[in-house]
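As you look at this complex, bear in mind that one protein chain is not there, while each of the others sits in place.
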Amino acid sequence: MSEFEKAVTGLGEECGVFGAYDMDGHDVAASIYYGLFALQHRGQESCGIAVTDTAGKRKVLSRKGLGHVNDVFDEKVLSELKGNLGVGHVRYSTAGGTRVENAQPLVINYVKGTLAIAHNGNLVNAIELRKELEYTGAIFQTTIDSEVIAYHIARERLEAATAEEAVRLAMKKIKGAYALVVSSPRKMIGARDPFGLKPLCIGKRENTYFLASESCAIAAVDAEFVRDVLPGEIVTITKDGIASDMSMAMPAEKQARCIFEYIYFARTDSTIDGVNVYHSRIIAGKALAESYPVEADLVVGVPDSGLVAAKGYSEQSGIPYGMAFHKNSYVGRTFIKPKQSDRESSVKIKLNVIPEVVKGKRIVMVDDSIVRGTTCANIIKMLKKAGATEVHVRISSPPFLHPCYFGTDVPSNEQLIAHSHTPEQIRDMIGADSLGYMEIEKLKNMVGDLHFCDACFTGNYPMEVPGEDISQAFE
Amino acid sequence: MSEFEKAVTGLGEECGVFGAYDMDGHDVAASIYYGLFALQHRGQESCGIAVTDTAGKRKVLSRKGLGHVNDVFDEKVLSELKGNLGVGHVRYSTAGGTRVENAQPLVINYVKGTLAIAHNGNLVNAIELRKELEYTGAIFQTTIDSEVIAYHIARERLEAATAEEAVRLAMKKIKGAYALVVSSPRKMIGARDPFGLKPLCIGKRENTYFLASESCAIAAVDAEFVRDVLPGEIVTITKDGIASDMSMAMPAEKQARCIFEYIYFARTDSTIDGVNVYHSRIIAGKALAESYPVEADLVVGVPDSGLVAAKGYSEQSGIPYGMAFHKNSYVGRTFIKPKQSDRESSVKIKLNVIPEVVKGKRIVMVDDSIVRGTTCANIIKMLKKAGATEVHVRISSPPFLHPCYFGTDVPSNEQLIAHSHTPEQIRDMIGADSLGYMEIEKLKNMVGDLHFCDACFTGNYPMEVPGEDISQAFE
Amino acid sequence: MSEFEKAVTGLGEECGVFGAYDMDGHDVAASIYYGLFALQHRGQESCGIAVTDTAGKRKVLSRKGLGHVNDVFDEKVLSELKGNLGVGHVRYSTAGGTRVENAQPLVINYVKGTLAIAHNGNLVNAIELRKELEYTGAIFQTTIDSEVIAYHIARERLEAATAEEAVRLAMKKIKGAYALVVSSPRKMIGARDPFGLKPLCIGKRENTYFLASESCAIAAVDAEFVRDVLPGEIVTITKDGIASDMSMAMPAEKQARCIFEYIYFARTDSTIDGVNVYHSRIIAGKALAESYPVEADLVVGVPDSGLVAAKGYSEQSGIPYGMAFHKNSYVGRTFIKPKQSDRESSVKIKLNVIPEVVKGKRIVMVDDSIVRGTTCANIIKMLKKAGATEVHVRISSPPFLHPCYFGTDVPSNEQLIAHSHTPEQIRDMIGADSLGYMEIEKLKNMVGDLHFCDACFTGNYPMEVPGEDISQAFE
Partner (left out) sequence: MSEFEKAVTGLGEECGVFGAYDMDGHDVAASIYYGLFALQHRGQESCGIAVTDTAGKRKVLSRKGLGHVNDVFDEKVLSELKGNLGVGHVRYSTAGGTRVENAQPLVINYVKGTLAIAHNGNLVNAIELRKELEYTGAIFQTTIDSEVIAYHIARERLEAATAEEAVRLAMKKIKGAYALVVSSPRKMIGARDPFGLKPLCIGKRENTYFLASESCAIAAVDAEFVRDVLPGEIVTITKDGIASDMSMAMPAEKQARCIFEYIYFARTDSTIDGVNVYHSRIIAGKALAESYPVEADLVVGVPDSGLVAAKGYSEQSGIPYGMAFHKNSYVGRTFIKPKQSDRESSVKIKLNVIPEVVKGKRIVMVDDSIVRGTTCANIIKMLKKAGATEVHVRISSPPFLHPCYFGTDVPSNEQLIAHSHTPEQIRDMIGADSLGYMEIEKLKNMVGDLHFCDACFTGNYPMEVPGEDISQAFE
């Protein structure tokens, strides 16, 4: 799937989270803004920042809105968000459910004061837990799992001695994928589900601590990367430094990091659990070159997500790497497609082939996935029209065959070309001269010793999952 | 207080509510829009509409936003709010707390499905109830009392046989002022606190029922006024018509309607509990003329809220009624006041004297209240500059001396000129030739036999109230 | 015509102009903003401000936009408009031609530097002059007459010794209605057509001079009214004070002020050519009472423009004056009317009857004009539904029968009910019990000794006019 297909097909990540705590008392809203800006690729529907002043009234000030970080925040808004501890969130745009009520962070008042929560991931027992809570009189104002998590933290906090203990007790109840950043009046708490499905890491800049979905956001605020939060770990950051609670952790072999972070979601300049994303994509490209060698003149990647794997293919195969496409930098959220002009395809508007590069050449074209196949077919057509004599497609992930219950928004089966067609059929449908998908057994090359989740390819879920699609349950 | 003072001083009503239920299944969003538009004077901060389709999935669709009804809704938005049962709300702009999270209606998911609640008024035991709820693990996402009410309805619903029964049980717990409109999947429920502090009435147009804070909104949708919801009454509107539950009602002599609805809040074309607002203001003006007669040439009202009482003063005194002011129709929410021009006062921009009318005349100037006194002083100065030889000020309400706990946003004592000054002192401070406030004992003339609350003038609260100011408790 | 009819029918004034020149060098943009705000009733389509710094580079900075003064300007924009001499403009919204290119002031570079021009009025020989100019190679970028005027000033300036002389020479060519405010690098020039069709006056505040369409704008900036610019006069305001050139003036008996300024356009707090608008409307009301006496219980005016004449009718007839209507203060530019709700009429949304006032009464209802008659009919219907037993309509202007070529946007004949129906027919169509239009011969009572234009009623144009409708000539 090229990123151009993404807008159409709805495959995407749920969120990015970011937290900042300045022990010297300076405002952190601007740093959170920069952090979220670096995580914008993880969600473009809505965003928010909530801050608190640990030395003052510990009231939470927040601002949320629909749109990009740039749309929702400006200097005036940021300057009003006074506070030295805060959390931020960017949310992925799922079709239809665009509601400002679902924007995060969730800011709640509860028995111990105020809490702000930013959450990335999906729970598999959210419906069950909501029902349970409703049967004790709970009300829900959003359709996001984060509200279920907030409720559990609040309930556990009645007994728990500390906020982090309440988080731990809540983690015993909730099942699924989550990376959490919580601001309690004078603490910043980070937590990651025991499987490690979603990433979370720690950064530091002088006396300011950061938590972020990806290390690129740590770099964006000019901080040093400290380490990843471990699967199942709860970190509590206070004036006294970082405290770690590993009691919810599981043995490494049960861990199940989302492999799609490496294939597609994360930025190439991020390193997650010790594995650099750029590096893992190079490996993927090399694996494709080993599995599906071909005589060709040029290897090209579909911008932006296919570029690095194409580089890997080139390195392994010895076939030169080329830039076949110009991508329009101005394609953004508000791009419209007037109806009257059927001749101008969406792909063409965003991407154009450089004929000079491809004319008369046999091309290896690398992309990260194929969802419906139409975009891929369009691009191949453009390449051939520009003079490419052959187009060999290499996909740096195996075919999608199973739904994801952990927050990756995979389209329903009918939309997935791989669900009802063999690779040979797909090759013919998209007009490629050959087609090779990443072999499942080679995925592990990408991430070294890390244990990962490949359920969307294999159906081997790391935990029990609901039998049906739950994505629209509360809409 | 002239309305021009209002923006500065923050005296104001909390909200307006509106509900519509079309038994024939037609969409009601447009009617709710018109109803809210007629109630816009009750709140300009934010507004919202939530609708449900009683024949379909009974999912609630909602839209809320900061700003006027005209800002938040357009044809496209309204056409997307498909449903034949809905509630709407306009919210008053309190200084500082402008948060979209506090916009209503509140839409909740709870054990029996979905509920939308619109609420006007303030509870006096909200803090207490929130604490209680928090001690059972509840979380709060807003700072509005409506969330407390929603929680209680949801909790009671666990046992209650019906939604209206849950409302009734919740009413046993909540204390204070409220007019509620609730849409349960196939019912529209209206409720008014036993004291009747806030108004609510019923309208009907063919097979569509309406609930509204004021009868002017019933007229705006071309419906017939049916009757007021009675203090303490719960009405449940279904396909079978209107059912009434009076079990929460109190004896008439304990009722305590907010007298300020008649003095200032409500529109002159509304009739509340059988008393027409225009009429009650005429009576107020007449009472002022009886209490404070003066030799003068012209009676003028400060637009818009002082106009009718001025008419009453004129009728009683026989002194001609005149129009001394031109009010700029274009003063709106976004009016800015550039700093560099100190010479142009805010009052002057909104209001100009017609010298032709006042020159050489002794003027009786009627307004509804004095808060800080600065606006009044400015207007008197303008009148005198235009040639008025005397300005006698008559105020159609007694001096504010006590805080309101029921939803009227009276400024703190330091800002209230009447709190620290005698009428004589105030007269001198504003530059009037004489000053007369409505006598407390004559207030009752305004509303006939109705029992009303005059606590802001007398300190005689109809129920136990907190000892301190609670308005900022959750901000 | 009530103002509610205005939006529908398109009758309206073309513009308001304002100029300010601070001899002490302070910025004037904020004052111009306030002045335009007071003139907003003269035009709501677009507005603009252009300023220059007479001590500096004399470059003109400007900002124009579609919408109200409040929409186009904020503190930031005003603070960027640095300069102590400037002109401003508000433009009336004519149907269809909403183009930002037509916003004024027109800022031009020409042989002597830079000039900004704000113009109110229409030329009758604009087409002719444009053609002439085009035949010498001129290009036009707007469809406004002001561009024609600017061209002539620029051409005359080639020979003329001064800017004001160029204005004078241009005035010899242009024919029609105009009030002009021009900022030349170190001069502010005001000019009024020899007939005096459009108003213009002078104000002063310390060392700052002002020019304005109406005196209400002089009051809005806290300045003193100095005098009206006379018909045909050119005033040149410099450091040396006000210089006057009366060489273009005509004998008083040929002057032809637009009577509609007094009837409808101008604010009641303005005084034009020595006649107060409020006063002239009182006179109009009195004249109606003399011409069309009736036995009735109450005189009411249709807000806002009918109110004063109603007062006059009441004073003359002795029938009490009453307030029968509540006008919604929140009706603004962006009001939408969702299609699905035919029951809620536009009139009802803006205006509601106070039944208490009219029930059982015989009503005299005064309005300033009838255009299509539908709004009037709706209001009468509302009054009767509210219990009025009779409704006698009195219109403070004679019937419109002839097009205006001077800037008043009268609808085409087919839309004018008076064009094809007798008063008796109209009375029946609108459902009134009687109907009386102002008698043409009594119009003069309104303005004392002033000579005025009543061509829209009589067809007696003060100058030769084109035979056909020219309003759409350049659209």
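Letters A, B and C mark the chains as written, and numbering starts fresh at 1 in each.
In this section, a contact is a pair of C-beta atoms (placed from the backbone, for glycine too) under 8 Å apart; a residue touches a chain by one contact, two chains touch by 3 or more.
In this text the structure is predicted, and so the values were computed from the model without any measurement.
Trainee: Kindly name the visible chains that come into contact with the excluded chain.
Mentor: Output: missing chain touches A, C.
Trainee: Taking the full complex into account, find the residue in A:Arg58, A:Lys254 or A:His279 that is in contact with the omitted chain.
Mentor: If we include the chain that is not displayed, A:His279 is the one touching it.
Trainee: Out of C:Arg155, C:Lys348 or C:Lys361, which touches the unshown chain?
Mentor: Counting the whole complex, the residue in contact with the absent chain is C:Arg155.
Trainee: Mind listing the chain C residues that contact the chain we can't see here?
Mentor: Residue positions of chain C that touch the missing chain: 59, 62, 64, 100-101, 106-111, 130, 134-141, 143, 150-151, 154-155, 157-158, 474-475.
Trainee: What chain A residues would touch the chain not displayed?
Mentor: 26-27, 29-31, 33-34, 37-38, 40-41, 44, 68-71, 73-75, 78-79, 205, 216, 219-222, 267-269, 271, 276, 278-279, 304, 307-308, 311, 315, 320-323, 325-326, 328-330, 332, 334-336, 338-341, 343-345, 348-349, 352-357
By definition in this document, only the chains that are shown with their structure count from here on.
Trainee: Are the chains arranged, by touching, as a line, ring, star, complete graph, or other?
Mentor: Shape = line; chains linked end to end, path left open.
Trainee: If you average the CA atoms of chain B and of chain C, how far apart do the two points sit, in angstrom?
Mentor: 36
Trainee: In whole angstrom, how far does the Cα centroid of chain A sit from the Cα centroid of chain C?
Mentor: Measuring from centre to centre gives 59 Å for this pair.
Trainee: Can you work out the whole-Å distance between the CA centroids of chain A and chain B?
Mentor: 47
Trainee: Got the chain C residues that touch at least 2 other chains?
Mentor: Chain C, residues with two or more chain partners: not present.
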